[in-house]
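Only one protein chain is missing from this complex, and each of the others stays in its spot.
Let's turn to chain A:
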Amino acid sequence: MIIYLISELLLYLSFAILAGTFIIAIVPNEKKPTISIHKRWLQLSILGIVLFSAMPVVQIVEYLYQGVGLSLTLTNVINNFEVGRAWTLILILSIFYYLLISVFPVQQKKSYAVLALVFLFILILAVGWASHAASLTEWSGFAFHTTHFTAVSVWIGVLFIVSWFSKDTKNWNALLKWYSPLAIVCFILTMISGFYMMSLVVDLTDYTNSWLLDYGQALLIKHLFIIPLLVFAFFNGMWMKCRLNQNPQFNPKPWVRGESLLLLFIFSATAFLGQSSPPHEIESTIKTNGVSALFQFFYGGTIAGVSQVQFSLTTFSFVFMLLAAIFLALLIYSFRKKAPAIFAFFMSFLSVLSIYLSFMTSF
């Protein structure tokens, strides 16, 4: 389970690194800090895509090989299963992509960078096929998944590259000028497509009931991390300009790094979502998969069914909500008071934990 989770997380990161690199490569030099990404990182990311997108195939083979034999199962899955065929396509595309990146000056020549981005989009489509074969006839699901994946890769890819691969902080305000609108557009696209995909799986009225399942727990944790993420995005997008105008020596990098770390948590929760059974029918999913261990821990008693679990305000939920409000206030205050970014990150984490506990104690 954990290996599938990590590989899914690394798959998202591989896409983000490639998307970020080539978008940065297109941007003129006077609108970005000095950034150098070793070719090795790009090659590793492509290898990562091949390897980590093979995990669904590995999962099926692991599930089926007993009795039939490993090699026969492997050829059968790769040739006949939708997931296997999609992966074969990913493999072929990746070989060409690897050659393109290794042989041509993709980071220096803008035309090659554009070509690399087009290639990346085709790979996103292929991964979308692999994970959405069931609903391939339902084009809306596939289209929204692709939109979600692309928007996230662009938004977070640039953020990752700027926060971890930049050599200095020159042209930072010029960077914010083009990146902020891009990030806002990507965020809105991500939100709309994410909301749509969620509505396919969870009935909105069942949102709190879905917390009984692992899927709902991961969804809740993911959504909670969006709160401090938006605060960080606001710091980095709006207040950072004023801060840099006041004090050009100020180093904005720890703050964008903090934002990218929060995104890693969101990625992890998303990876978990991809691996757990979605709650189409909460009652029957509880029957087959059991109640989430996390929920069980907080709830304490035995759970017979969804209707038994009622949402209501308790003293504990009130206390935790109050603590969450304090941590959020401290998070905002920490930027004004010029506290280090790591402190703000810590506050974000504590506020998410408090809100989560507040919800979990309100049953």
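Convention: a contact is a pair of C-beta atoms (placed from the backbone, for glycine too) under 8 Å apart; a residue touches a chain by one contact, two chains touch by 3 or more; residues count from 1.
The rule is simple: contacts and distances are computed from a predicted model.
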Practice task
Identify the UniProt protein name of the omitted chain, choosing among "Oligopeptide transport system permease protein", "succinate dehydrogenase", "Extracellular solute-binding protein" or "Copper resistance protein CopC".
Solution key: "Copper resistance protein CopC"
Handout entry: Listed residues A:Ile188, A:Met238 or A:Leu313, member touching the removed chain
Key = A:Ile188
Exercise for the section: Consider the whole complex, including the chain that is not shown, and state which of A:Ser71, A:Ser199 or A:Asn245 touches that chain. Expected result: A:Ser199
Completion exercise
The one residue from A:Ile46, A:Val106, A:Cys186 or A:Leu357 touching the chain left out of view is A:Leu357
Problem - Residue numbers in chain A that touch the chain omitted from display - result: 56-57, 59-60, 63-64, 76, 80-83, 130-136, 138, 140-141, 188, 191-192, 195-197, 199-201, 203, 277-278, 280-281, 284, 287-288, 297-302, 304, 308, 314, 316, 319-320, 323, 326-327, 330, 333-334, 336-339, 343, 346-347, 350, 353-354, 357, 361, 363
